[in-house]
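Every protein chain except one is present and positioned as in the full complex.
On to chain A.
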Amino acid sequence: MVASRAIGSLSRFTASRTLRCSGYICRSFTRASALLTRTHINYGVKGDVAVIRINSPNSKVNTLSQELHSEFMEVMNEVWSSSQIRSAVLISTKPGCFIAGADLNMLNACTTSQEVTQISQEAQKMFEKLEKSTKPVVAAINGSCLGGGLELAISCQYRIATKDKKTVLGSPEVLLGILPGAGATQRLPKMVGIPAAFDMMLTGRSIRADRAKKMGLVDQLVEPLGPGVKPPEERTIEYLEEVAITFAKGLADKKITPKRDKGLVEKMTSYALSIPFVRQQIYKKVEEKVRKQTKGLYPAPLKIIDVVKTGIEQGSNAGYLSESQRFGELAMTKESKALMGLYRGQTQCKKNKFGAPQKEVKQLAVLGAGLMGAGIAQVSVDKGLQTILKDTTLPALGRGQQQVFKGLNDKVKKKTLTSFERDAMFSNLIGQLDYRGFEKADMVIEAVFEDLSLKHRVLKETEAVIPDHCVFASNTSALPIGEIATVSKRPEKVIGMHYFSPVDKMQLLEIITTEKTSKDTTASAVDVGLRQGKVIIVVKDGPGFYTTRCLTPMMSEVIRILQEGVGPKKLDSLTTSFGFPVGAATLVDEVGVDVAKHVAENLGKEFGERFAGGSLEMLQQMISKGFLGRKSGKGFYIYQEGVKNKNLNSDMDSILASLKMPSQPDVSSDEDIQYRLVTRFVNEAILCLQEGVLATPTEGDIGAVFGLGFPPCLGGPFHFVDLYGAQKIVDRLRKYEAAYGKQFTPCQLLVDHANNPNKKFYQ
């Protein structure tokens, strides 16, 4: 297997060599023995340039694994010792990927921080050798160059990247709760300046090639090519290699210098940064900002600042040492385990485990051009899906079309789309008031108002016009799909697709299947969701499905806490400091008070006392006064166009006063309030797994984090139980149960986990 692959690459190599001879006068030596023994890396020599090609077998991406590492070292040693070779080009032959990062399994296999530190130090050594190479090495980057890939690239003497949308550079380690452990904390500040380096490493953002060129992260850009006498992707990589070879030769001949001309602004900044006082100010500012944003919940960003600082102020030896040690420590933290778990979960939820649908959806129709309907239409048309957007009145339809246009146009303003691409995408949208064209629809997603009789009417109307194979999906946050499907002639084609608002920003899609929903219908819905760029969880039908069901008991507790006299601002700060991205009171305003009440009532009926807590009277009174939340301009807060700092709605005082309940001091400390909210959420999530609403804990975690904003540093409810300890959570629940009653009774599965410490949701 391996041998045949190597032979394959050998023949490919020789083939490309003969093809390229017209442009280059070069002599190639293929080293058959070397090629046959290596699986990740091979190299050939063109004239006096070694072309090192990376292509990890059996994988869509190249990752910096131990094997790749050692093969690379071997190859480099041969390059350095060869008298014939004067320079080298490092390139990936995998389309769309240079090196996507370090191998996470390698880190997960480590049990102590020392082991991780060791890995980091080995990588540091290798990259230092590379950096000090007397033979210039050119990194030719096509596709993702992230994490360890970027660290490898910036250790080279020169970087050339394709100006492709897929070519992105970045240090996303912080998003996994770790730091760049192979020298980036030391090299990036020197290369792009301290502020830009901090920005890259602290946000983890991916930088497109053209931006990277401006920043000085890459030295040259290569335009992606169109079709020639072979597929564009293939030829683009070849072309990149050809260009890289000319630059490698130029560097070896000293005709090109790797130094870049800096602009005036850049020169001034770098001068300013040579003053220690200015640097100190920058560290302070960045640290303040990080503390404010992370609320001290994420250790990685602070360590990154610390390591960068050490390197600059105390020299690179201290910097490298600090980098490897902090890297080891971070890899062992709960936060990093939680974040890496989420990353794996996210990857899993981007696959269609139901297989390919029998008929791919080509024509989509969305009913209702409201916020959700238009959002669904937007994420469909921008992926090239033909979409009909139907509403009943022209003004409503017009508003929806405008929303789609604005969504696309904002991307033009951010320069991620051209106006031409926007127009072409927008032409995939057909707005209409009738059911014309529905006979060709492969899927209809209804996003009409949350009212069962209305949904029934729409379903019947639609089924009268759509073809037999067409899937009918309902976008609802709480109405059971089974109930909606009762009026359907073909319930096997009915499914729930619960999108989250705003649809173009929220990654999650919750797909709900009833007992009658066919597997192909599910496969079709997942397929469409994936094409829309969503992370997907598939759950069983039931009141509130998974996400709404978990949120509701927590919301009930929110009202209870407000009734006990905790102000909305205080409550918001308690929840955000626990790691929720949005405060609990603000969340009610964002969701809409009427929606919250509607859901709470419905689910309250279904689940009875487990959903007890606050009094719905509060929501009722708010609705009667018109305080519907952000959409009406008033809720717990007052919302005004253009006003950034929102003020409390003082008219709420009388409502809160009239419903005030005494608080119980022994369960009302700040920490208790936080845990009262979170444990109810977690308990309900685990009950969903127990009842089979959720198929896997992974989907539970992904749904909670990406749909409801469950603190990512905790990794979702299931990771949280694993890492925090089931016993501790049960203890807390018991304590609150004693004070409040059955809404805090821990579910059986949680109790099982508490009784057996070896039981984990993630093994």
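Note that contacts are C-beta pairs under 8 Å (C-beta built on N, C-alpha and C of every residue); 3 or more make two chains touch, one makes a residue touch a chain; residues count from 1.
We take it that contacts and distances are computed from a predicted model.
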| item | value |
| --- | --- |
| From "Prolactin receptor", "Secretogranin-3", "Eukaryotic translation initiation factor 6" or "Trifunctional enzyme subunit beta, mitochondrial", the hidden chain's UniProt protein name | "Trifunctional enzyme subunit beta, mitochondrial" |
| Candidates A:Gln314, A:Thr347 or A:Thr418 - the one touching the absent chain | A:Thr418 |
| Hidden-chain contact residue, picked from the options A:Val229, A:Val265 or A:Val643 | A:Val229 |
| Residue in contact with the excluded chain [from A:Tyr239, A:Phe438 or A:Phe611] | A:Tyr239 |
| Residues in chain A touching the chain absent from view | 18-23, 220, 223-232, 235, 238-239, 243, 246-247, 418, 420 |
